[in-house]
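Missing here is one protein chain; the remaining ones are kept as they sit in the complex.
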Amino acid sequence: MTQAWSGLNSRALDALVLVTLTVAIWQGLYEYAGEAAITSPLATLGYASSLVKTSSFWTHAEATLAAFAYALAISIVLGVVFGLILGFRRFAGDVAEPILVALYTIPKVTLYPLILLIFGLGVSAKVAFGVIHGVIPIILFTLNAVKNINPVLIRTSRVMRLSPWQTVSTVLTPAVMPELITGMRVGFSLTMLGVLIGEMFASQRGLGFLIINGINMHNVPMTMAVILIVVLFAIAANGLLLAFDKRMHRT
Amino acid sequence: MTRNAAISLTRIAVIVGGIALLEVLCRRHIINPLTLIPPSEMATSLWHLFGSQKIWDDIAQTFSTVAFSFVLSVAAGFALGALIHALPRVRRAVDPLLASYYSIPFFVFYPLLIALFGLNTVPLIVIGFIFATAAMVISTLNGLDRVPRVMTKTSRILRLSPTRAIWSVTLPAAAPYLFTGLKLALAYSFIGVIAGEFILSGGGLGYSIAYAYNDFDNQTMYALMMFVLVIAVAMNGALHVWEQRMLKKRARA
Partner (left out) sequence: MNVVARLTDVSRVYPPRAGHAAVHALGPLSLELRDGEFFSVVGPSGCGKSTLLDVLAGLSAPSEGTIEFEGKPVAGVVPDGVGVVFQEDASFPWLTVEDNVAFGLRRLGMDGAEIKRRVDFAVGFMGLNDFRRAYPSQLSGGMRQRVCIARTLVLQPRLILLDEPFGALDQQTRLLMGDELLRLWRETGATILLITHALDEAAMLSDRVGVMSARPGRFIDIITTGWARERDSAIVADPAFGAVTARLWSLLRSESLKAIGAKGA
């Protein structure tokens, strides 16, 4: 028991050190660059806490969250479905995988004008940005999860005379779950990034808009406060998903 | 025909077929010409752009920015990676950070960087650097991890000096993974810079695409978009093929 505790303690200590270091660097930058460029950690925290009490902040936050939720749902459904198809149809998967990997590494921002022209400015464009960022890793992870199903599991299902449905539901699904969850975790972060970037130049609402708007209005404290909130949310969400991911991978 | 040949041919057919389909749909105005122009027009438009000076200035600016970001991130990434690898306590502290690194939407820092450094290429280099360095650190750690213990023992039995050992054993053993880091660093630098130029910048290919979009100049816009796409695919593709060759030669069971 004490070993587990000291492990937890040292991790907590590490986190504390990292946070302190970050804040110190931040403060240093502030001293160097001055009020006009960035705000100090303390001031940002103050601004952020008052910001979250305003209703206008929440209007924007809800816009972002709504777009993000849609984009994530679409990414997951499309990603898993296509990943499964390409995973089970081996030939199609082998043909498609390099194409998908290539799409993954191109600057997706290059496609933004096309998205805007198709969807116009507004929520659907934001959702589309989110989807093009998030769907590809989910497809790739799902595809690989299926490809990596240990063949002995399928032979075992046949020896146990399981029906096709039983094989899928009691053997194949649990077998691919851990990889699927990892894919969704990566997709989560990337979808969020896509939605935020979309808001940064193609929307009048949302947290991404607030960030860019702050700069345009020379309101640096607001920009920094929103960035802080977004980054903290991202870290917290990812932390939860990572813990879940690890649990699924305990086997 | 072998399976691999069949796969490659099908892939080429799919890509060519897709482009051809796009061409037909655009020419027949099934796709609104205000939304998308046919690929052939994109190509000819690009060809004409090559005649003007503007695109070459953009290319020079974007590529030099990417180059800066790439070189800095590879150097810093490798140095940091090697350092962290040598200090296990530090590594334990930093590992969770590295695992969650890419979940942070670093792009939101971009406006801030502009406030700090002004509307020039520095924020772009910094954004590319932030994106790319972590990938290089992770790849370096991975590569150094994968130097098999038995090789390290061998260099000690051969009584190699530390420098010789690193140069002749450690680095060659880690090379394929370091190369992966290079590949990722380049891809991420490129993505970071182009995206930054697109959102807010004074020059470069990304900026010109955004400018053409705002100007309703589909010809120029799509020509540039196609150019960036082709360059990205070619660059990443070439490095990927090279990397796979390296990994195959070194494959261990």
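For reference, chains read A and B in written order, and residue numbers begin at 1 within each chain.
The definition used in the following text is that contacts are C-beta pairs under 8 Å (C-beta built on N, C-alpha and C of every residue); 3 or more make two chains touch, one makes a residue touch a chain.
Just so it is clear, the structure is predicted and the values come from calculations on it, not from any experiment.
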Contact partner of the left-out chain, one of A:Asn9, A:Thr22, A:Thr54 or A:Thr170: A:Thr170
Hidden partner chain, touching residue among A:Met160, A:Met217 or A:Ala243: A:Met160
Subunit A, residues in touch with the chain not shown (by the definition above): 150, 152-153, 155-156, 158-162, 166, 170-171, 174-175, 177, 250-251
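To be clear about the criterion, only the chains that are shown with their structure count from here on.
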Distance between the centres, which are taken as Cα means, of subunit B and subunit A, whole angstrom: 20
Residues on subunit A engaged by subunit B in the complex (per definition of touch): 10-11, 14-15, 17-18, 29, 33, 36-38, 91, 94-96, 98-99, 101-102, 105-114, 116-118, 185-186, 188-189, 192-193, 196-197, 200-201, 208, 211-212, 214-215, 220, 223-224, 226-227, 230-231, 234-235, 237-239, 242
Residues on subunit B engaged by subunit A in the complex (per definition of touch): 6-7, 10-11, 14-15, 34-36, 92-94, 96-97, 99-100, 102-105, 107-112, 114-116, 187, 190-191, 194-195, 198-200, 206, 209-210, 213, 221, 225, 228-229, 232-233, 236-237, 240
